[in-house]
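Left out: one protein chain. Kept in place: all the others.
First chain written, first letter: the chains are A, B and C, and each begins at residue 1.
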Amino acid sequence: MKRIYLDHAATTPTDPRVVQAMIPYFSDIYGNPSSLHSFGQEARTAVETARNQIASFIMARPEEIVFTSGGAESDNAALKGIAYARREKGNHIITSAIEHHAILETCKFLEKQGFQITYIKVDPNGLVDPYDVKKAITERTILVSIMHANNEIGTIQPISEIGKIAKEAGIYFHTDAVQIFGHAPINVDELHVDLLSASAHKLYGPKGVGVLYIRKGTKFTPFLHGGDQERGRRASTHNVPGIVGFGAAVELAKEGMVQEAEKMTSLRNKLIKGILDSIEDTRLNGDPIKRLPSNANISVAYVEGESMLLYLDMEGIACSTGSACTSSSLEPSHVLTAIGLSHELAHGSLRFSLGKFTSEDEIDYVLDTLPGIIEKLRTMSPLYRKETR
Amino acid sequence: MKRIYLDHAATTPTDPRVVQAMIPYFSDIYGNPSSLHSFGQEARTAVETARNQIASFIMARPEEIVFTSGGAESDNAALKGIAYARREKGNHIITSAIEHHAILETCKFLEKQGFQITYIKVDPNGLVDPYDVKKAITERTILVSIMHANNEIGTIQPISEIGKIAKEAGIYFHTDAVQIFGHAPINVDELHVDLLSASAHKLYGPKGVGVLYIRKGTKFTPFLHGGDQERGRRASTHNVPGIVGFGAAVELAKEGMVQEAEKMTSLRNKLIKGILDSIEDTRLNGDPIKRLPSNANISVAYVEGESMLLYLDMEGIACSTGSACTSSSLEPSHVLTAIGLSHELAHGSLRFSLGKFTSEDEIDYVLDTLPGIIEKLRTMSPLYRKETR
Amino acid sequence: MEPYSEKVIDHIRNPRNMGSIENPDGVGKVGNTACGDIMELYIKVKDGVIIDAKFKTFGCGAAIATSSMVTELIKNKSIEEALKISNRAVAEALDGLPPIKMHCSVLAEDALKAAIEDYQKKASKNG
Partner (left out) sequence: MEPYSEKVIDHIRNPRNMGSIENPDGVGKVGNTACGDIMELYIKVKDGVIIDAKFKTFGCGAAIATSSMVTELIKNKSIEEALKISNRAVAEALDGLPPIKMHCSVLAEDALKAAIEDYQKKASKNG
């Protein structure tokens, strides 16, 4: 059976060139970068090369890059790192209602520790209004954290505007850039961010390695306590192959991302148009323009997401859904709810996320396959009454 | 030049068989284990297989195994996870003076959050007296954390006895087993531990992946907040290749560790005897019997550790030192100080840690090389006055 | 989430007794879109025996599979026998469900109970 992977927002295959770059660092150059001897120093050089690659990619200095175990750790470290470092200054944090769980759950934890969180609402396209951030700032605000691009609906936020507001107010600004990192140019100065999270496996790098950018001079309490690694900002033996892989992935992204984005945008638009045209009672979620080139998030009335996902999987097509049934909370996606979808439409959502290897044939196959599946599931659905329409 | 790696306590080379097991999970079976579609489910199966391998290795249930990014994260998660979950019950934690920095620095952080820590002293061999733990328990004690084997001097603690004391007092017990995991049998029930930390790269597995064992029923607040992964106990996309590699490393350890320990013990003893016999004013640190088979920690009077390390490195021999000069604190190793070494002897320590690939030839080469180096450095040393002896 | 059993997958792929019955003797409608699952169960009863059963479901894979399975389990069973079918029985007949999906089997049991209640109400009215 044909197998089509359209879930790149969940994770990407590691580019074989990235794997090749990593291989020597498992069994040959295996030292601990913290060791003084030559085995350690060779490994250290590899880590510093990757650090330079990543720093130059976002116009940062190498010493502003902290390696972590992934996007979730970067998010946890950013929020807790500032919260604990700035506690005497204040206890108020501003974020949005549509952040990733790594942000929202960390906020919940911080609320239990006495912090106050403002969750900025978004408009029906999922956009944060920078003016709302400005209004939410109080004397006790220590941090603003707004994601760069949303992982479910792909909406890209006005980060630079929000950053400017935070900067003018003298408040640290963090952005979760996990979804956009490696897919569009990023300049930390132009964005006015003090902290930025990224994860290698979203850009054809390995799973289990991330980055937290921390602007020089930012007060920061480590999240992972222990050794002297990362200038005291993150303990634990470096994941050398993973870090090398992240560096290699960034190098490939530098070269390819602009072209890849163009290609994906046109395929993505074909997919969206094809679905909306051929299947009635469907809608696009997220901003039609300010969105990730890879993202097509569609709600299909009268049918539930997980069942669509499973039927698509039976036809070899992999995607994801914001349906409650995939989470233990039994709540539909907080993002789809935040943009005002009814429960039914939130449950009936599909996210197709394209990758650099996605072909037009694959999109055509989805467009051929999906209508039949929807028809079958609608026939099964008590919400869909052909006769009464 | 011959290159001899005797720093396995810092990190081990990844066994090529482990790397082979990991390779398919980069670019072929690359799904996110949290995804419902077949790409995700294949990856999920691989993660669950590794979980079973590791659980059965320590006689635990699979659902008691939580994958982390390494030993430092496991340590942080264990301490903070219990501290926050048990805060109403009490705020007192017992640990030892010779723990890894991942424990001690986390304790320092918790002290700032209002917790009280008792640091149990050790005897001149580095042993914790279980009776001291018993005496330290108060009504407000919520956790005891004592490491299984020390990373510097190799001393193995009476974990089972300490575990029994904690159990009888109804207090959670954590052990940092990073150094011993995969090198000797572990049975979590016989040790009476509720939590246990391990890190794959200390047993020929990959860097950047660890495990926290959490006994069923243990109250635990997640350290890394976010998704539903690991039954809500640790967020972030699974590091599938790393986890598979950890499982494979454990399988190899199951087969080989008893024999390897025997071989290392005899080589290690030859190394220790050879050094003590051929170089005057040297001493062994740590317990002579209750010690890791791999560990030889020697203090050399009149010379400083980093300079010995560098001279050895020039001859192709990689080891480590507890000298202050390798840390940013400028303090010599807290472990060597805790066992009562003078500043001079603490500064003049060398740790050789053997591995399963270490050969007798390599040990002979060290024994041939070291005396000349010590002689040269002693000639340079103002503390060593040949004439006055 | 733990994976679905092969039997669940089979019932998702080939749902048994999908659809509705014209002039049913009993209908059970349970669930709502808030929780994500809606089930409708239709039964045809003759001489106290369920001779036909059909379902319509808006819901996840487990919801489809449990609906499908419950219709299979009750066909040609007497009303008394059908009333004894618990959500656990439905889940077991499917070789188990992932823990977070057990609520779907509860919904299937509820739909069955509701359909039988509806039948009994109608029967007592007509009787």
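FYI, a residue touches a chain if its C-beta (ideal position, glycine included) is under 8 Å from a C-beta of that chain, and two chains touch if they have at least 3 such contacts.
Computed from a predicted structure; not experimentally measured.
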Can you list the shown chains that the omitted chain is in contact with? A, B
Listed residues B:182, B:332 or B:355, member touching the removed chain: B:332
Chain not shown: contacting residue from A:6, A:36, A:117 or A:345: A:36
Contact residue for the chain not shown (choose from B:53, B:95, B:323 or B:358): B:323
Those residues of subunit B which, in the complete complex, touch the missing chain: 302-307, 310-311, 314, 323-326, 328, 330, 332, 342-344, 347, 379-383
Residue list for subunit A contacting the dropped chain reads 34, 36, 41, 44-45
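The working rule: only the chains that are shown with their structure count from here on.
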Counting only residues that touch at least two other chains, what does the list for subunit C look like? 1
So which bits of subunit A are touching at least two other chains? 306, 310, 326, 328
